[in-house]
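See structure below.
One chain of protein is taken out of this complex; the other chains stay put.
== subunit A ==
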Amino acid sequence: MKAIRFTGLILFLFSLGLFLSSFFMSTLTLTEETFNSIVKSEHQETLKPVLSETFGNQYSTSIPFVKEINRAVEEVNAQAKTNQEWDKVIYDDYAGSLARASAEGFVPENKLLFFILIYVVGAIGSLMFILPQVKLNGPPGIKNNHIFHHALNNKGWMGILTGALLIGFYILLYFFPAYITNWIIIVDPLQKLINPSATSSQWFLYGFLYTFAVLVMGVRMLIKYRHSKYQIFRTISVMFFQLAFAFLIPEILVRLNQPYFDFKNMWPLDYDFFDAWHINTLTSSGGVGIFMFAWGITLFVVGVPLFVYFFGKRWYCSWVCGCGGLAETAGDPFRQLSDKSLKAWQIERYLVHGVLVFAVIMTIGVLYTFITGSNTIMGLDTYTYLRKPYGFAIGSIFSGVVGTGFYPLMGNRVWCRFGCPLAAYLGLVQRFKSKFRITTNGGQCISCGNCSTYCEMGIDVRWYAQRGQNIIRSSCVGCGVCSSVCPRGVLNLENRDEDGRFNQPILLGNDSFTVSK
């Protein structure tokens, strides 16, 4: 058993190493034909002279190549600006597409091989590492042994390294995608399998890696919590929604010439839903597009209040959502790192509701522009001052770089807790109009602290449980882990009468006096 795990670990590290080193494993040569086929004709005239000396040069990695292209574009733009020839300024990002078309050598010639060695071998290795836990960890039950002794789970060197890798990856993905051409090329065979006429993009790579992580780590989750049907069903649910709804269905839609659409994503998490280009794409795509548009609106107008009333926000956050899906699978080893202090809770309330307000204002601005056709409100450009900063600060930095990159340092729900505007909205409904609560079982709490420690949302569950109070918090995503880890059976996630949530007499087991919840 141990040998299997060890082999699995070696295989996994091999694929990870290969993935990282594949970054360097192609050369790039820009030819005139490539240039002509990719660069728009109106730009060719100005760009060609400053780039032509590089035609035929072989670059050993994407780094000097991308630098060269960017330098040329900047030069052209500087010239155009000094001449005040605004129409000649190039806004297109040619570095990525040119790098993609100019890559040659080992990786591009062996895409499939790389795909197999990295992802198939990586999956096999991971599973070999994960599956033996069924036997090694003893009978089903909570086995959090040594979590706080481990360098990965307790912010040791492994955690810091993992965080650094993730942060680096997100920065490349969002801001410097041209450099990761090789990684994008490697997933092309899969892209072609799903949709033969498409070419993989940075977003396909991201979607694939995301799904890969949710599935592989989902298996780990299923094994770890195999004594709890609640956890099993919930994990299968997020695995399914990620694979089918977030990854496959949108790709298949595109193959069928329909708009790319994730049926489970919704505004305001899906912050470009009301962007003009998005509304236009949907409304110009016939019946299917109109349905998608109506579906997207119904989901947050009717779906949220209705389902949150009956089940709490968990129906979305820990059963359906992609961000939640990643947090609950790949993020599970880090849930104990969330900050439980009162201070953190105060910051959380300002931040998450602040983002919600920002999202609403941004959307109003964008919609205003869409409806009136005017780009400015009170002299301010809605795109420059609202949509773009939102996309950058919230969409990329907060949800990606910080939200996931900081898993190993701040726990697995950094984004969901401090940044997600949809979570804030769901939470408001949950707090004020819902049947959902975590019931505390009378006086049985021994204040051990397992529940608070393993609450990924940083809720100090014990604070309530040891007083016999129910836990009704807007941020609770209903993952049920507090209930799973409680050694005394104190906590239970329930949808019951709204009346019973607050102000009930508390059972303490003590007849000397009475208190209320």
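In this section, a contact is a pair of C-beta atoms (placed from the backbone, for glycine too) under 8 Å apart; a residue touches a chain by one contact, two chains touch by 3 or more; residues count from 1.
Just so we're on the same page, contacts and distances are computed from a predicted model.
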* Structure fact -> Of "Gluconate 2-dehydrogenase alpha chain", "Sarcosine oxidase subunit gamma", "Histidine kinase" or "Pyridine nucleotide-disulphide oxidoreductase", the UniProt protein name belonging to the chain not shown is "Pyridine nucleotide-disulphide oxidoreductase"
* Asked: Where the complex has a chain not shown, which of A:60, A:144, A:346 or A:372 is the residue touching it?
  -> A:144
* Could you tell which one of A:194, A:361 or A:507 touches the chain left off the display? => A:507
* Sites on subunit A contacted by the missing partner chain, in the whole complex -> 138-142, 144-150, 227-230, 232-233, 341-342, 439, 441-444, 446-450, 452-453, 462-463, 466, 480, 483-485, 487-489, 492-494, 507-513
